[in-house]
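A single protein chain has been omitted from the complex, and every remaining protein chain is retained in its original position.
Moving on, here comes subunit A:
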Amino acid sequence: MKTMLTVISNALCRITGKNVGARVAVTRNFADFTPQVTFDIKKCDLHRLEAGPPVKAELTREQGLQYYRTMQMVRRVELKADQLYKQKIIRGFCHLYDGQEACAAGIEAAISPSDHLITAYRAHGYTYTRGVSIRQILAELTGRKGGVAKGKGGSMHMYAPHFYGGNGIVGAQVPLGAGIALACQYRGNNQVCVTLYGDGAANQGQLFETFNMAALWKLPCVFICENNKYGMGTAVERAAASTDYYKRGDFIPGLRVDGMDVLSVREATRFAADHCRAGKGPIVMELQTYRYHGHSMSDPGVSYRTREEIQEVRSKSDPISLLRERMLSNNMASAEEFKEMDVEIRKEVDDAAQFATSDPEPPLEDLCNHVFSNNPPLDVRGTHPWSKLKSVS
């Protein structure tokens, strides 16, 4: 069956000169693929927990393709942003997430859209997983009116229902996340808030104030530290007296998770969310992950770490490759399928970039708008006394 289809597809390719062959090969009987596989995943290090997440994770073919698509989309969007930044079409801050995709994809797979999520400034991946289109993300980066925040926010200030950004001040999002969790508890709606921060922010005082109150009041808050080994240019060993970030919550139970494996992230997040929903209070999760880019686009990322280290992670632990290899070696999908998805995703990203570079900038009339919510129009002083501007909600 397989060989015959390959022969037909090759022939069609030669005749038409187009890659119809890929589609032919893919339209073979899906019963050929394994619909579901149970994978072994790494056991998590535990802090103040009797038991942790399961050491096996079930993956259906559909889930696998979906997680792959999500991660690959985030990867391609970030690489496109890199390109646009170097062309000076994106300006200011741009903190890229490539390498960390399994965190965003795994977390979203474990929670529901009615749960809440807040993160820091390396936020493009979460903006996507929380439901914003890549057009609106890229157009926000290029500062156009079609951006999710109409060009007013930029890279670090994108929002969506139940997604609270995008926050520029290191660590400030952590008390905010606990406040969102307080609102969930107040309303009794069984929702949780996933509150992310980095290894750099883990040393902020406001985190410890937040841990104290979250534990005291048993807030349904999943605190997640994305430990990508470097706070800007400072390796974790040079910043933290204790790099066991999953233990830094002290009286709050914690777990340390392989952040490069989307299934580990998913199982751990599910476990953590269940813990909160059961009324047991907050929990701290450390995701061990890695970023390929420097801290931001102005950081080449090689003065404080070696190219060899980056290359090693890419070749041995890339989250997208890991998932693809797992699915291929278990016959859950074909190489052609992945290739076709890659092509589709690239095209989508190119289209979105096309939009993001051609959409007009926000109109000057919008300059002073959105200062206040639900407010009658306001006069705003311009750069000089004769410049009288108007602000509407």
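Here is the rule we use: a contact is a pair of C-beta atoms (placed from the backbone, for glycine too) under 8 Å apart; a residue touches a chain by one contact, two chains touch by 3 or more; residues count from 1.
Just so we're on the same page, contacts and distances are computed from a predicted model.
S.K.: Select, from "Cytosolic Fe-S cluster assembly factor NUBP1 homolog", "Pyruvate dehydrogenase E1 component subunit beta", "Glyoxylate reductase" or "ATP synthase subunit a", the UniProt-recorded name of the complex's unshown chain.
M.R.: Missing chain, per its UniProt entry: "Pyruvate dehydrogenase E1 component subunit beta".
S.K.: Could you tell me which of A:Q63, A:S133 or A:N212 touches the chain that is not displayed?
M.R.: A:N212
S.K.: Could you tell which one of A:P53, A:G106, A:G177 or A:G200 touches the chain left off the display?
M.R.: From the options A:P53, A:G106, A:G177 or A:G200, the contact with the absent chain belongs to A:G177.
S.K.: Decide which residue listed in A:A149, A:A202 or A:M285 touches the omitted chain of the complex.
M.R.: A:A149
S.K.: For review purposes, identify every residue of subunit A that touches the missing chain, sorted by number.
M.R.: Touch with the absent chain occurs at residues 116, 118, 148-153, 157, 159-160, 164-165, 167-169, 172, 174-184, 186, 193, 205-206, 209-210, 212-213, 216-217, 369-375, 378, 380, 385, 393.
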